[in-house]
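For this view, one protein chain was removed and the others were kept in their places.
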Amino acid sequence: MFPKNTWYVACTAEDLDTKPLGRTICNERIAFFRSDANKVAAVEDFCPHRGAPLSLGKVCDGKLVCGYHGLEMGCDGKVVSMPGQRVQGFTPVKSFPVEERYGFIWVWPGDAAKADAALIPHMEWHDNPEWAYGGGLYHVKADYRLMVDNLMDLTHETYVHATSIGQKEIDEVPCKTTEEGDTVITSRHMENISAPPFWQAALRAKQLADDVPVDRWQICRFTPPSHVMIEVGVAHAGHGGYDAPDEHKVYSVVVDFITPETETSMWYFWGMARRYNPQDQALTAQIREGQGKIFSEDLEMLERQQANLLTWPDRKLLKLNIDAGGVQSRRVIDRVLAAEQAQQVQPEGASA
Amino acid sequence: MFPKNTWYVACTAEDLDTKPLGRTICNERIAFFRSDANKVAAVEDFCPHRGAPLSLGKVCDGKLVCGYHGLEMGCDGKVVSMPGQRVQGFTPVKSFPVEERYGFIWVWPGDAAKADAALIPHMEWHDNPEWAYGGGLYHVKADYRLMVDNLMDLTHETYVHATSIGQKEIDEVPCKTTEEGDTVITSRHMENISAPPFWQAALRAKQLADDVPVDRWQICRFTPPSHVMIEVGVAHAGHGGYDAPDEHKVYSVVVDFITPETETSMWYFWGMARRYNPQDQALTAQIREGQGKIFSEDLEMLERQQANLLTWPDRKLLKLNIDAGGVQSRRVIDRVLAAEQAQQVQPEGASA
Partner (left out) sequence: MFPKNTWYVACTAEDLDTKPLGRTICNERIAFFRSDANKVAAVEDFCPHRGAPLSLGKVCDGKLVCGYHGLEMGCDGKVVSMPGQRVQGFTPVKSFPVEERYGFIWVWPGDAAKADAALIPHMEWHDNPEWAYGGGLYHVKADYRLMVDNLMDLTHETYVHATSIGQKEIDEVPCKTTEEGDTVITSRHMENISAPPFWQAALRAKQLADDVPVDRWQICRFTPPSHVMIEVGVAHAGHGGYDAPDEHKVYSVVVDFITPETETSMWYFWGMARRYNPQDQALTAQIREGQGKIFSEDLEMLERQQANLLTWPDRKLLKLNIDAGGVQSRRVIDRVLAAEQAQQVQPEGASA
């Protein structure tokens, strides 16, 4: 239950630096490779010769050479050559639209004819000296929508991340959920509270007092298929909160690209783009380590939640106000899915 | 194929000392927790909010607080509260009758209305200064009845436990199997034999000669659903064997609580209650270690026996005289199961 005519993050750009990568995205087994410095490619991970996975091969002169018997696969899924063979009649394999952008490789697992690079969302923090970015990847054995739920309802921080970013006030201050087209926004503003450990460290990193009351905000933005960007930050209380001048606040964007692998597993690309001390690479590393630890706390919960849902498939879950972000995001996903299916069953005779 | 309207050992009392425990018993996923010093509770391991396992949470003020979003579950499976929510309409989850007794937590996985704490068997060795107890737990991937078979036919000791408690005479002396109501008793008395290593050590521990002929006995008692208590001991020969005065013998009770997890896996609680040197805690630890090693020798055999039975489901096994203990115990189990099913299909209109 995932849209396929859309862009997903498949891997980071560096993942293809030295060799091809085999990865399943939306049930498609795909071999990704860098054809040259400016071009990446994605083809079915299946050599038309004997069915070996092409991702075990290597790239030579821009072609993906099968590691079994040397068949040379082009970026378009057509066989270019093979030692001692005439390859004109060889069956091609599927190729997938793929783009390199913002340090990631994006793939369109569905109908290639509909792919449009302009639909890849814009990331203002990339290649911008005012921002720094660090992140990582987790493989999670759960429906990707459980991660959307997780990120669109941050009250779980109080419980799952109690020692780092959680605090009681998240529970106490109601959130507000709105929609703008296909974007779902859940926001929470907490005023005059203590900063939790993660934000104390951030304040110190920017030479701001860490022991004074702050205003804290969390603004989660879901966009289909399953990206969640979360503006987070704190400002010394009394300076305007989210709108405070830069010298009184620290803020970041939590970047979440959630890519379905199968119906019950996902690739979760997490990261943080911050707008303070962008040149401090040690800080970037330190935040990445901290964030990786925090986000790993969610994994057992989600995987065991998934196991429970498979055990009790007929139980209805509650949809509380705090769940509105996830519930509305799922509604957007359902709408996108319905539109995709409607296109597939177009009546015969209709112009394509 | 296991009775559900009965008491099983779910875990030890200490297992709940610091946090809840999630454990599947008779196919029921259950979260066990200690509500207060005098009260334990067991509820379905499923948060009615979003399906997270409650056992990943923690106990606060006697309630089980879900570790995901803070829903507070009561001992009766009813939701007590949740931050910022009105919970009156929340669907409750199932709760299970549960009792703490003899250092164990006992659970009744079936019809709660039929649960009766008086049905928990009496353990005379508990909280009795004349006895000492030590034990452990193994998870075994086999039908729980294979363990009943194993314990109700100790001829396997000759082969599986050749270096500790096995000896040829177990094979040579016939056992006698009788029934008393639902209790099945298999007993074997071996006269004027050498003590095997385990019993030599026990004799020495009680300052008794370990190199003289002994009489040895094994009296296995099965009671439904699947408890097996085995009186074991040796007496210096010529003093009356099982009935010898205390100063000529050493004896213990092997304690086995066998709890089905699924149709093909079990929780096996093993232990030994001994009636010699009860204050010697080092001896308790030493016996526990030795017994744990001996009982671990059965695990591969049972798991591979189970695999064989799944491969050849139609083969009929032999029912020899040595198997009478297991065969008759299974007959008792079948009787209990049949009675349970008869209750479930009571004609409408019948008084409950």
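Brief remarks on what is shown
Each chain carries a letter (A and B) given by its place in the written order, and its residues are counted from 1.
Keep this in mind: a contact is a pair of C-beta atoms (placed from the backbone, for glycine too) under 8 Å apart; a residue touches a chain by one contact, two chains touch by 3 or more.
Values in this document were obtained by computation on a predicted structure and should not be read as measured data.
Considering B:P121, B:P174 or B:P213, the position touching the chain not shown turns out to be B:P174 (whole complex). Listed for subunit A, the residues touching the missing chain in the whole complex are 29, 45-46, 48-53, 56-57, 65-70, 82-85, 90-91. On the side of subunit B, touch with the chain left out of the figure occurs at residues 149, 153, 155-156, 158-160, 171-172, 174, 300-301, 304-305, 307-309, 311-312, 315-318, 320-323.
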